[in-house]
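The complex appears here minus one protein chain, its other protein chains still in place.
Letters A and B mark the chains in the order given here, with residues in each chain numbered from 1 onward.
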Amino acid sequence: MSISTASRGQWGQRATDWGLFLWYVAAIVFLFGPIFAALVYSFNLGVVNKQTATITGWTLKWYPAAWNDLSLRRAVQTSLVLAFWSALISIIIGSALGYALVRHPSQIARKVLAGLTYVLLIVPETVIGVSLLLAYAVTRIPLGMATLVAGITPMAIAVVALIVRARVLTLDRRVEEAAADLGSSRLKTLWFIILPQIAPAVAAGGIMAYTFSFDNLVVSAFLTTPQVNTLPVYLYGSLQYGPSPAVYAAAAVVFVFTLLMLGIAALLYRLARRSGAAMTIA
Amino acid sequence: MSTLTSVPLDVIKPARGRLGAPSARLVDHLLAGIPTLWLALFFLAPLGFTVVFSFGRNIFGGVELAFTLDNYRTALSGFYGATFIRTIIFAASASALCLAVAYPVAYFIARHTSRHRVLAIVLILIPYFSSFLIRVMSLHMLMSRDGFAEAVLNVLNLHSGPLDVLDTQTAVFIGMVYAYLPIAIVPLYVVLDRIPRPLLEASRDLGASRLETFLFVTLPMSRPGIATAVLLTAVPMLGEMVIPKLLGGSRGVLMGQALSSQYLQSQNYPLGSAMAVLILLAIAVIVAGLARLTKGFAEVGQ
């Protein structure tokens, strides 16, 4: 290979690297643009209580307005509660499913579980929403937070299960077998050996389940009741006559709040890991 | 999140039966049984109603149980049949576009970050923590006339005069890529990250150019990731309603809108149910095809 082609190859490589980097940056800008815009627009005066694309003036009034809109406030509250319960249940059931998908002794059982997970992924949400409403209508089960949580969780469980399953696939079976040979019960092995190893995947799944449930519109739209109305349903309704800038203010507060909670969680996790490491050394 | 996998679910190596003590088996059955029970109650059973209702007769806002295929006949008739095909073409192209944008991003994270990798991934996922509807509403305002995109494009000399991209197919595609980009990036990243580096070095050593290495080693080995990304983006796109409404002016109706309008506007539950069953069948066929496509590559990097 001559020197000239080698240097041309190197130049080409550098150009590709830069191209990739710029592509990544462009993607980040694209993803963050609308979020940044939403923050800016929460300070826009708007026209006749409606949001407009042109900035008509700056104001802080939408923040108190959002707080004073009781239905909006309750919708945010409900969404937070819904996301919490849904994430909790999905973590437990989804982790069990994710583990069983890989380690269940019977191959038939694993196939059935895999099929079930596939179906969860492919059913359009409208179908789930309508089916649930029809089912509750026929069985006359009263609707509320419980039915809403029950309606959202199947899809959130699938998300958690997929993530956990991927982690379990990378675990070394021999560790479990060794633990069993040494007399550890299955339950103990699960708790003390498996769980610590899959914990990051469970946490990641939980976070995904949380955001998924918080954002869910279609299934929620079918299952909301006088007591239980979620933020996406409120937002979607307001599109008909044009949303007020107050909904942008509410969304901005929720976003900042969520990021703060995640930041704190990440910090706690780091601290815990560090102190854990320190203890091992001691 | 970094471990979302792309291996088809049904091709996992069979477990060796060594943990067969009765109590251990009970634990295993519980681990499989509880999710199955939960999903059977809150997912499969309601789905059963849809199947039953799809054979029923419509009474405005209600269903009379019967066994008739009329709903299926209507659902497959000219107009809805055409809508269905258009929807599949639309979802396939939007998904392909999304993947084309996502692949370089995933490639960059997998190959060109090391110390800042977590940050690189977190930045992709953070947008997920704000409300989807608000983000699409903001996208609408950014793309509107006198909006921010128009100003930027004019400054960069990429466009002159007012920007009329809203309420077009282009705007819908931009919105689709925007909404599903992170979902496409993650599985691609996971697979790209798993390709052993020595393999790539070997390819270079044997005289393959970078492009050749990419085309004949990297790309084929990332096929499971591509399949997962297609599955995770194209399926929800089939039912997407918000983006065509907010960014596309509700023109050129897609199946998601047609389906929900049967339920919510015409109050024709049997016809809506029949459409739902047909959509499910079609998706199942597509997914089975995808699974077949990736089967040979399932064991990558395990």
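Quick note on the criterion: contacts are C-beta pairs under 8 Å (C-beta built on N, C-alpha and C of every residue); 3 or more make two chains touch, one makes a residue touch a chain.
Here is the rule we go by: contacts and distances are computed from a predicted model.
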Hidden chain of the complex, named as in its UniProt record, picked from "ATP synthase subunit a", "MxaC protein", "Aspartate carbamoyltransferase" or "Spermidine/putrescine transport system substrate-binding protein": "Spermidine/putrescine transport system substrate-binding protein"
Displayed partners of the chain not shown (whole complex): A, B
For the full complex, which residue in B:S23, B:T170, B:S209 or B:S266 touches the chain that was left out? B:S266
Residue touching the undisplayed chain, where the options are B:L26, B:L65 or B:A100: B:L65
Residue among B:L39, B:L142, B:L200 or B:A258 that touches the chain left out of view: B:A258
Touching the absent chain when the full complex is considered, from A:W62, A:Y136 or A:Y248: A:Y136
Could I get the residues of subunit B that touch the absent chain, sorted low to high? 41-42, 45, 52, 59-65, 79, 83, 140, 144-146, 162, 164, 166-167, 169, 245-246, 248-253, 257-258, 261, 263-269
Spell out the interface residues on subunit A facing the chain that's missing from view. 47-50, 52-54, 65, 68-72, 74-75, 85, 133-147, 149-150, 221-229, 233-234, 236-244
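Just so it is clear, only the chains that are shown with their structure count from here on.
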Chain centres from averaged Cα atoms put subunit A and subunit B apart, in whole Å, by 15
Subunit A contact footprint on subunit B (complex, rising order): 1-5, 7, 9-10, 12, 14-21, 23-25, 27-28, 30-32, 34-36, 38-39, 41-50, 53, 63, 101, 104-105, 107-109, 111-112, 120, 123-124, 126-142, 144-148, 178, 181-182, 185, 190, 209-210, 231-232, 235-236, 238-239, 241-242, 245-246, 256, 259-260, 263, 269, 272-273, 276, 279-280, 283-284, 287, 302
How about subunit A: which of its residues touch subunit B in the complex? 9, 12-13, 16-17, 19-21, 23-24, 27-28, 30-35, 37-38, 41, 51, 53-54, 93-94, 96-97, 99-105, 107, 109-118, 120-128, 130-132, 134-135, 138, 150-151, 153-154, 157, 161-163, 165-167, 169-170, 173, 176-177, 180, 185-187, 190, 201, 204, 207-208, 211, 214-215, 217-218, 231-232, 235-236, 239, 243, 247-248, 251, 254-255, 258-259, 262
